[in-house]
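Below is the structure I would like to discuss, written out as structure tokens.
After this line comes chain A, so read on.
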Amino acid sequence: MKKLFLSIVVVTLFVALLPEGVMAQEGLPDPAAIAGQNLRGHTHMFIAYFIAWLLILGWAVSIARRLGKVERALGD
Partner candidate 1 sequence: MNNPVLRASGLTRDFGPLRAVDGVGFSLGEGELLTVFGPNGAGKTTLLRILSGGLQPTEGVVSLRGLEQKSGDPEWYRRVGFLSHQSFIYGHLTLDENLRFFGRLFGLKDLSTRVPDRLEQVGLASRAGSPARTLSRGMRQRLALARSLLHDPEFVLLDEPYTGLDAHAASVLREVLTTLKDGRRTVVLVTHNISQGLELADRVAVQVRGRFVLLQDRAEVEVENFERTYRQRVEEAG
Partner candidate 2 sequence: MSNRLRSLGVVLGFLGVLLVLVLHWQVFYWVATERSMGVVQRIFYIHVPAAWVAFMAFGIVALCGAGYLWLKDDRLDQAALSAAEGGMLFTTIVLLTGPLWGKVAWGVWWEWELRLTLTLLLWFIYLGYFLVRKSTENPQKGKRFAAVLGIVGALDIPLIHISVKWFRSLHPEPVVMNPDGPTAPPDMLITLFTGVAAFTCLFFCFFLLRYGLERMRHALVLREAGRPGGPVANGVAS
Partner candidate 3 sequence: MDYLRQVGALVWKDLVVELRTRERVAAMGAFTVLVGILFSFAIDPSVVQPQDIASGLIWMTVIFGGMLGLGRTFHLEEDDGAFQCVLLSPIPRDALFLGKVIANFILLTVVTALVFVVFALFFDLGFGDHPLALAAVVLLGVLGFVAVGTLFSAMSARTTMGETLLPILVFPLLIPVVIYGATATSSLLQGLPVSEVDGNIRMLAAFALVALASGAGLFRFVVEE
């Protein structure tokens, strides 16, 4: 049960941080295409995605932790 969750955790974490990585490599998006106002949305978008995945991951980890505890208690 433990390893299932670790795999989900790692994969989703990777996915959540993927866009920042890619964006950084490509350099800033072409300034002409993105008007000033859009750029400001840029940071809010990443914060929103980060919060969403953080919460979902947090719940996944908390379920895994509680499952481990109960399984140990049931095991002995």
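One rule holds in what follows: a residue touches a chain if its C-beta (ideal position, glycine included) is under 8 Å from a C-beta of that chain, and two chains touch if they have at least 3 such contacts; residues count from 1.
As a selection rule, all candidates are chains of the complex that A comes from, given by their letters.
Quantities reported herein were computed from a predicted structural model and do not represent experimental measurements.
**Student:** Pick the candidate that touches chain A in this complex from 1, 2 or 3.
**Tutor:** The candidate that touches chain A in this complex is 2.
**Student:** Per the contact definition, I'd like the list of chain A residues that touch candidate 2 in the complex.
**Tutor:** 1, 4, 8, 11-12, 15-16, 18-19, 22, 33-35, 37-42, 44-45, 47-49, 51-52, 55-56, 59-60, 63, 66-67, 70-71, 73-75
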